[in-house]
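With one protein chain removed, the remaining protein chains of the complex are shown where they sit.
To keep things simple, chains are lettered A, B and C as they appear, and every chain counts its residues starting from 1.
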Amino acid sequence: MLWIKNGVVVDPKNRINAEKMDLFVKDGKIVEESKVKKGDCKVIDASGKLVVAGGIDMHAHIAGGKINTGRVMRPEEMRVVRNIAGKFRATVGRVLLTAPAIGYEYAKMGYTMSFEAATPPITSPHTHEELDAIPIIDKGALPVFGNWHLVFKCIEEKNLEKLKSLIAWTIERSKGFGVKIVNPGGVEAWMYGGNVKGLDEQVPGFAVTPREIITWLMRANEELNLPHSIHLHCNNLGIPGNYQTTIESIKLANGLKNEKRQILHVTHVQFNSYAGNSWRDVASGAAEIAKIVNSMDNVTIDMGQAIFGHATAMTGDAPFQFTLHKLIGARWSNKDTEVETGAGIVPIGYLPSNPVHTLQWAIGLELGLLIESDKVVLTTDYPNGGPFTEYPYVMAMLMSKKMREGELKRVHQYVQKATTLPSIETEKTLYEVIHMTRSLPARVMGLDKKGHLGIGADADIAIYDLNPLTTDFSNEFDRVYKAFKVSEFTIKDGDVVAKKGELVKEVFGKTFWVDASKKVDVEAVIPDVKSYFDFYTVQFSNYGVDERWLKKSKRIEVI
Amino acid sequence: MMVVELITGRTLDQGATVEEKLGEKYFNAVNYIELDEESFKQLGLKEGDRVKVTSDFGEVVVFAKKSDLPKGVAFIPMGPYANMVIDPSTDGTGMPQFKGVKAKIEKTTERVKTIKELLEAI
Amino acid sequence: MLIIKPKKYFEVCVEAEITPDLALKKVEEVKKFKVFYGNKIVELGELFEISKEGEDKKIVLGGDFSRVKWVGTRMVDGEILVKGSIGTNCGAFMRGGRIIIEKDADDWLGTEMAGGEIIVKGNAKNLVGCAYYGDAVGMSAGKILIEGNAGNYVGDKMSGGEIIIKGNAGDFIGMEMRGGVIEIHGSCGFVGGDMRGGEIRIKGSFEVLPTFKKTEKGWVGDVNVKGEGVVKNF
Partner (left out) sequence: MEDIVCTFCGSVCDDGEFDVEKRRVKRFCRLGSSKFAEKERIKAPMVEGKEVSYEEAIDYAVEILVNAKHPLLYGWASTVNEAIRLGVILAEKLGGVYDQCASVCHAPGVLAVIEEGLPGGTLGSIKNRAEVVIFWGANPAEAHPRHGLRYSITAKGLLVKDRKQRKVIVVDVRPTKTAKMADIFVQIKPGYDYAILSALRAIISGNADVVPKEVGGVSKEKLIELAEIMKNAKYGAVLYGLGVSQSRGRDRNVENAIKLIQLLNRTTRWIIWPMRGHYNVVGAGEVPAWEVGYSYAIDFSRGYPRFSPAEFSAVEVLNRKDCDAALIVASDPVAHFPASAVKYLKEIPVIQIDPYPNMTTLVSKVVIPSAVYGIEAEGSTYRMDGIVLRVKKILETNYWTDEKILEEMLKRVEKLKG
């Protein structure tokens, strides 16, 4: 039992904005005062400190074939030593971290949950093995659907019931959390060396278009009423002029509604917000994107902020990765995955002296600032935009124009004409930033026990050495940044796991997955799935992950 | 006597007996050298004769076996006999050079050591 | 001048990042310098006899140091004289000063060296003046002289400086080289794969790759990377 005394609580979901109050924790949950015996409680004095829910990273690449291949191909990333073996594991990694390092670094920063953003269903056992190796935080994984022949087939047949069954079957088999779509159709086109350039270009070999793939998966997802909406990585990522494709894709959500959450989540939008015709005249399309997102009530996005320094591009968007490899001449890994999907990995870095990199940095911030705080989640698309350990930088930047002015001076001045960042006056409030990193991602992912501190919530709590009542967020940005870098206390399921940046206890969090197999007749699609197994290299019965293989399974049933 | 480029590698027999290394079948699967017909003639060998293989790194006696190999290339299945003569240096890669070692081959009357004898001799 | 001698045969390798800076310290202080004896952190004085003669910035390593790694790493000035052989990673990231090795050097000699001089009177092994795995650039400046033979992978990704080998070198020399000079007085195997720039001079025999053009300057290539490196006899 835990008694967090006198903290200054910011809990946007429960409309609590910097109120001094006590919190009580029992059996890993936040409970009413009457439920604990105060004498038996471990007391944390949080006087003058900010108390918030643990942070949630709703889109990161933390486990599975991509990051692990990234580690193997980048030993130079692994030379940064973070912890020497002793009471806790040895951890290493500059931006690409080992599994123990991922858990430890999130925890030290006050984050308590993270989602692996893309796993081909067939490789989900690998993804889960790695997720299981990440200590402390809760986890989940999003299987990819946008380039799978079976999905194409259901859409070609215009058979929504089959598509729903396929989604339910796949998510159950892969112990996945939702429906991820990466460059719909484009990755299949890459199998012939191509890509798809617009929403209405036909996917080679199939009578489907990206527009249909997105629309049909969206409809199926809604009829299944999964906790999370479809999670879309748009077509044309990383290509100048792509903001129009992004806007068109966002519009596809028109007309659909869900009481609890968005219909469409568009991810790492920074990489999909480029105006211009080439890298020579590339400019920001963020203002246009913001306009459309703000005008809709059923779309959310995450930033995909670029952080100056090292990064590694890794995505299911295989054709983009090859383009990137050609563009910068760096190492390139690729993985064509059965008839499901593909992926690629390329090392990159963002330099403040490079006009394009600076543009990317600015666009992320524009999105964060121009879009209503109830619709934009803070991410770096780790490790694509950079390390998640720099979220505090983004938080501080969003809250301080002065900090941005300072940063704008040291970067390539191309951003002055190519973006609106220099002219943006907005300073997000702490309440908004806490929402963007806690309650909003929880809502977007459909997790009602996460991202807030109300009674019954999971006791995932972060306490920072920052008094919101006395801090001037516009001017004290340096202190704000430092305070968010390292929590005073991180509490996971009621256990204090980190204190002032030092790990104090290693626990293992849960893996959340969604089971919608009772919602539909899964059998409806099984004959098709089985016939496709002629083209798989594993047997139908050997495909997927059994629940008992997971270290700590948390099944969310959709009825 | 002749000089060959020695390579090693997997064979079905070696693979099928690899979990019974102390048995007769494994012994038979790894204790020979394959040479082309011309080399056989040149060394005056017939199938089953013994040859001594000597490299800069060691020597081993194995049985001779005729095979479809290019002239000047000899093959010993991967395993303890091959490992007596391959180049143990990894040249900085961590990987010894199991393929492509210059070796001298001559007919011999010496016995082929059993696996245990081979190990004792190391 | 500091004189350091092993007290015993080391059961496993020792990692001692000794640089000439130590010669400026008091012997008692030097004895406390931390080194790795396998997984045990021990004091230099526990494994080595240490004495001092005069104040010059020089270290003499007496006896066999072939099982001692990382000597002279990141050194910037002064001198290390190795009376016998030296272990791996000697002179890695070195920026200045001089290392003289009277016998042989092990792998990774002068890795990513950016200045200074290494002289090996005996033989060197593999990966001389290369880049560590994952790094883009090998040796960028300075000089390595090997009076005997060298092993494989000499001057990988080298961008500047000079490597001179009086004897033979192994295989795959100057791969992906961008600048600087490798001079081999004996013979070697393949040279200059994917070479972009720099010069490889060889007195003896070597194997030309099929991607080099014969010109008056010598073999120029590698065409696969539109390279302008030169490989020639001298």
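The rule is simple: a residue touches a chain if its C-beta (ideal position, glycine included) is under 8 Å from a C-beta of that chain, and two chains touch if they have at least 3 such contacts.
What you see is a predicted model, and the numbers here were worked out from it, not measured in a lab.
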| item | value |
| --- | --- |
| Displayed partners of the chain not shown (whole complex) | A, B, C |
| Which of A:R74, A:K180, A:K401 or A:K519 contacts the chain that the document leaves out | A:R74 |
| Among A:K335, A:K402, A:K505 or A:R555, residue touching the chain not depicted | A:K335 |
| Residue in contact with the excluded chain [from B:I7, B:I33 or B:I105] | B:I7 |
| Residues belonging to subunit C that touch the chain removed from view | 11-13, 15, 36-40, 67, 69, 88, 107-108, 126-127, 133-134, 171-172, 175, 189-190, 193-194, 207, 209-213, 221-224 |
| Subunit B residues touching the omitted chain (full complex) | 5, 7-12, 15-23, 57-58, 68-70, 73, 75, 78-80, 83-84, 86-100, 115-116, 119, 122 |
| Absent chain, residues of subunit A that touch it | 63, 65, 67-69, 71-75, 77-78, 81, 83-86, 89-90, 92-93, 96, 98-100, 122-123, 125-126, 129-130, 133, 149, 190-193, 205, 322, 325-326, 331-339, 342, 345-346, 534-539, 541-542, 546, 549 |
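The rule we apply is simple: only the chains that are shown with their structure count from here on.
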| item | value |
| --- | --- |
| Overall pattern in which the protein chains touch one another (line/ring/star/complete/other) | line |
| Subunit B-subunit C separation of Cα centroids, rounded to whole Å | 37 |
| Centroid spacing, where centroids are CA-atom means, of subunit A and subunit B in whole angstrom | 56 |
| Touching two or more other chains - residue numbers and ranges from subunit C | none |
| Contacts with 2+ other chains: residues of subunit A | none |
| Contact set on subunit A toward subunit C in their complex | 74-77 |
| Of all residues in subunit C, those that touch subunit B in their complex | 107-108, 125-127, 151-153, 170-171 |
| List of subunit B residues in touch with subunit C within their complex | 91-92 |
